[in-house]
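Working notes, structure below.
Other chains of the complex are left out, but the ones given are in their true place.
Lettered A and B in written order, each chain numbered from 1.
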Amino acid sequence: MKKILQDFKAGKINLEEVLEKLRTFPYEDLKFAKIDTHRALRKGFPETIFCQGKTIPQILKVIEAMSKRNQNILATKANKKIFTAVKKVYKNAEYNELAKTIVIEKKKLTSKKGNILVITAGTSDIPVAEEAIVTAELMGNKVEKAYDVGVAGIHRLFDIKDKIFDSNVIIVVAGMEGALASIVGGLTAKPVIAVPTSVGYGASFKGIAPLLTMMNTCSEGVVVVNIDNGFGAGYFASLINR
Amino acid sequence: MKKILQDFKAGKINLEEVLEKLRTFPYEDLKFAKIDTHRALRKGFPETIFCQGKTIPQILKVIEAMSKRNQNILATKANKKIFTAVKKVYKNAEYNELAKTIVIEKKKLTSKKGNILVITAGTSDIPVAEEAIVTAELMGNKVEKAYDVGVAGIHRLFDIKDKIFDSNVIIVVAGMEGALASIVGGLTAKPVIAVPTSVGYGASFKGIAPLLTMMNTCSEGVVVVNIDNGFGAGYFASLINR
């Protein structure tokens, strides 16, 4: 754009030509604006790629493009086959089998910010929780975790009260009836991000039950992300933990 | 039937005629059997009539038929107009405006059995809870209640722990996310009957949210009845409190 304006001042192009060119520019400008905005806040933010539904060649190509920007890279919903293919090219790629995430670190994260606490209701909810943790850690957060503290034995929740009091944001990952988010939301005034999971059977309808539970929570300070969306919760927690 | 057999023995009717008559009897027999069974257990059990969808003349006619059996009568989902009509005929009819129940007492219940505890998550769940209470009391139970102890402030639940420990059966009435049933079920080993209510808005979908929550409870010892079915919960609680 600079060049256009200089050409214009230098008389190489006339007013109409500049206007014409600018008519097509806004988009690039917008793009820049966006990148500007992002650059400011992307200190340590990873580039992310959602693998599900993409072919391995597509994934490799995306990662290649991302690699140029010298940011850490996070691939989610990546099965082992994808990881094997990625690993061949990116030797330092690391796989979290539970979370199904691949991380390619371009620059070490040195200092970590405050505490995000990730709680699961059951053992089966752990993979989704791990996805949240990998995401939040790669975005520069210290993450604490407490697994299997479901409402059926609510004393287990009280055992982790110190963790709850010491955290800035809490992610609650729960399938089946998903009641845990409401309980945690009722115990603390910290922001709670609820992640329904597809864990359960019968009338859990692959996550609809906990999703509705969390949506209808009577506890203040609880918001919800998509079923099994650990990444989204980890990302949002990072945004508000800055 | 006795008469038939005596007639048969007396030779007034022959074998074929008895067989013919008996072929048509089973049903009546079955009916008697059923009534027998019921009589045994209906000590103090009320006759019940579900008013919704019935015209006032129909309701009056049903009550009239019931009146002959000298049992207490319980009408549910009865609006004020219905009550006014019933009151004209049955002077001792009593109306619980919250529960929308009419009770016509034919014989006083003297002794009351053990404790049924009815808990609601919120204030708006009270009408459904009251229907459960009216039902259970008319079936000869002592009923305790604790309203508005929802999970958003779980300490309120702990305040009633003595009531929980002292009860034989617990009815949990909750709308919105319905998580209370799971919490109570996790705190006690008493049977818990969960009643989802249509209280809430948006994604509560008139009770689907708490219904699914309760269905998917990870707490052992919780069963569910229909949305807003306070009567059903009170009835079932009475069955297991005998």
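Note that in this section a contact is a pair of C-beta atoms (placed from the backbone, for glycine too) under 8 Å apart; a residue touches a chain by one contact, two chains touch by 3 or more.
In this text, all values refer to a predicted model and were calculated from it rather than measured experimentally.
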item: Complete complex - number of sequence copies, 2 represented; value: 8
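Everything below uses one rule, namely that only the chains that are shown with their structure count from here on.
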item: Residues of chain A touching chain B in the complex; value: 121-122, 150-154, 176-179, 182-183, 185-187, 200, 202-205, 208-210, 212-220
